[in-house]
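Missing here is one protein chain; the remaining ones are kept as they sit in the complex.
Think of it as A and B in the order they're written, each chain with its own count starting at 1.
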Amino acid sequence: MADVLLAAEGLTRLFGGLAANRDVSLSLARGEVHALLGPNGAGKSTCINLLSGDLPVTSGRVLLRGKDVTALPNHKRSLAGIGRSYQRTNIFAKFTAFENCRLAAQSRDPRAWRILSDAHGTVALRDRGRAALEQAGLGARADIVAATLSHGEQRQLEIAMVLATGAAVLLLDEPLAGMGSEESARMIELLKQLRPAHAILLVEHDMDAVFEVADRVTVMVEGRVLESGPPAQIRASAAVREAYLGEPV
Amino acid sequence: MKFRASSVALFVAVAAVIVFPFTDSAFYTELLAKAMILAIFALSLDLLVGYTGLVSFGHAAYFGIGAYATVLLAPKYDPASLWVVLPGAVVAAGLAALIIGLFVLRTRGIYFIMVTLAFAQMVYYVFHDTAIGGGSDGIYLNFKPSAALGAFRPFDLEQARQQCWFVTAALLITWWFLARLLRSPFGRAIVGIRSNEQRMRALGFATVRYKLAAFTIAGAIAGLAGSLYAILFGFVTPELLSWHQSGNVLLMVILGGIGSFAGSVGGAFAFVAMQEVFSGWTRHWQLLMGGVIVAAVLFLPGGLAALPGRLKRAFGADRG
Partner (left out) sequence: MDLPTFLIQLLNAVQYGLLLFLVASGLTLIFGIMGVINLAHGAFYMVGAYMAFALTGLTGNLFYAILLGIPLAFAFGALLEWLLFAHLYKRDHLEQVLLTYGLILIFEEGRSLLFGDDVHGVDVPALFAASIRLTDTLSYPVYRLVISAVCVALAAGLFVLIRRTRLGMVIRAGSHDRDMVQALGIDIDRTYRIVFALGVALAAFAGMLAAPVSSVFPGMGNQVLIVSFVVVVIGGIGSIWGALIASLVIGLADTFGKVLVPEYAGLAVYLVMAMVLLWRPEGIFRRG
């Protein structure tokens, strides 16, 4: 039995009369990369936002380790172990790469409210920030100001910040977007490394990457789940082919 | 190299401020003390505007509450204890900021600017329309508070010189405290919020609580400034919490360059100097002040703090 960390049950989100997500159910298990596919506007980012709490659901439930977290706002879900990255790079541009991660680690520190001690004095947080940077492959770039990192490095930093929070569930919104082939390969390597200890939801357009790393694939079209299953099943599915893969990829 | 130059500048400035009262000019000693008090006020606002990203247009409310609390806490016919009225004013202003913050922090952007102004106006009316603080006429602080601790009198505020030094100490402590605060975990968090609040929430920070704490601390420090102001001048009127006062302190912060404590202090000094010079020229000095403000926005983005960099670039003095 898979160790399911995060489960969505019948998530629906209406914008006005329009359903951005309708009755979406999926589950994320530790040790699995669950890829979410679909054409633009299929509702993938909305789905991540519903899972992370950035958007409130219209109906449906989000369960973390079997506990209902639907009512929790995003920062509380984050504290509960749901980490996310953003489709458009969303970092602290003026901070160094290290400070981005140290701050992320600080969110878990019960002493984060102290106002007169030195933020860099807490060794545990420094170590945690550095470890996250190393893991994401940015160890050598720690002292570079985030805004001046290359695009690919900024994408890595996105992930490093989530790792620094120690999240068990990773919701990754197009981590490979805009990356060169070499950078992509490194990122896929990283995802494989992270897989054993995490439950990963991967929204991605790069088909090769998805089928290389995914253990399970869910295809969304117009806000609904079209099909969900192992990669081989999705590859063979006529419905998927028609709705999505049939178009030039 | 830059670090050493700025340290030397700071040292010289502090030395000048400490030595100045020996000139025995009562008028300028008081003016200097006033400028330093306004500098404390400006520092507190810069914590919000420059470091937390909250543009408050009602900061005078907490300055005024601090000033009124100082007078109202003092007995009528005896000198109050400085160690009662000063903390009392800080707590009163901080408490007011905490309560008002609960409301205003539900909004952001333009709404936040308008709502802080509106709440400050509400506080203004409380003191203007009701009898608690003598109504629109204001109220006198009959005696300077005493600094005595039992038999020990560390200093005497009746002495203009010692009073000026006391204000100097308050300014330096405030500056040190805020600089220290920014390096703390809390300080890193609020700077993160200014930079990218959405991401801070996604990382698990309860950003509204951090903003409320910053709002409260800024209010409390503004209360300290207000208290010192009441002690220096010996009377308070509702004008201390009028929206002109809020506008002026915002002007000091922006004039100096937001997000720079040295800039805020410089902005406060520049404001007092301008006020002094302009009002010496004409009764309608506000006209000149308005002109300076409009010109500053149009031609000097970034404030005084950005000026050295701009000059350096303009004259190509790029020697690293």
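Here is the rule we go by: a residue touches a chain if its C-beta (ideal position, glycine included) is under 8 Å from a C-beta of that chain, and two chains touch if they have at least 3 such contacts.
Remember, it's a predicted structure, so these values are computed and weren't measured experimentally.
Visitor: Taking the whole complex into account, name the chains on display that the unshown chain touches.
Guide: B
Visitor: Which of B:Phe41, B:Phe57 or B:Phe215 sits in contact with the chain that's absent?
Guide: Candidates B:Phe41, B:Phe57 or B:Phe215; residue touching the omitted chain: B:Phe57.
Visitor: Touching the left-out chain: which of B:Ser7, B:Thr107 or B:Gln159?
Guide: B:Thr107
Visitor: Taking the full complex into account, find the residue in B:Ala148, B:Leu182 or B:Val292 that is in contact with the omitted chain.
Guide: Checking each option in B:Ala148, B:Leu182 or B:Val292, the one touching the absent chain turns out to be B:Val292.
Visitor: From the list B:Leu31, B:Val84, B:Leu98 or B:Val126, which touches the chain that is not on show?
Guide: Only one listed residue reaches the unshown chain, and that is B:Val126.
Visitor: Which is it among B:Ala118, B:Leu182 or B:Ala262 that touches the chain not included here?
Guide: Looking across B:Ala118, B:Leu182 or B:Ala262, the contact with the absent chain belongs to B:Ala118.
Visitor: Could I get the residues of subunit B that touch the absent chain, sorted low to high?
Guide: 49, 55, 57, 103-104, 106-107, 109-111, 113-115, 117-119, 121-122, 125-126, 128-130, 243, 247, 250-251, 254, 258, 284-287, 289-294, 296-298, 301
Basically, only the chains that are shown with their structure count from here on.
Visitor: At what distance in angstrom does the C-alpha mean of subunit B lie from that of subunit A?
Guide: 43
Visitor: Would you mind writing out the residues of subunit B in touch with subunit A in their complex?
Guide: 177, 180-181, 183-189, 192, 195-196, 198-207, 213, 217
Visitor: Would you pull the subunit A residues touching subunit B in the complex into a rising list?
Guide: Where subunit A meets subunit B, its residues are 52, 54, 73-76, 78-79, 83-84, 86, 90-95, 99, 102-104, 106-109, 111-120, 122, 161, 165.
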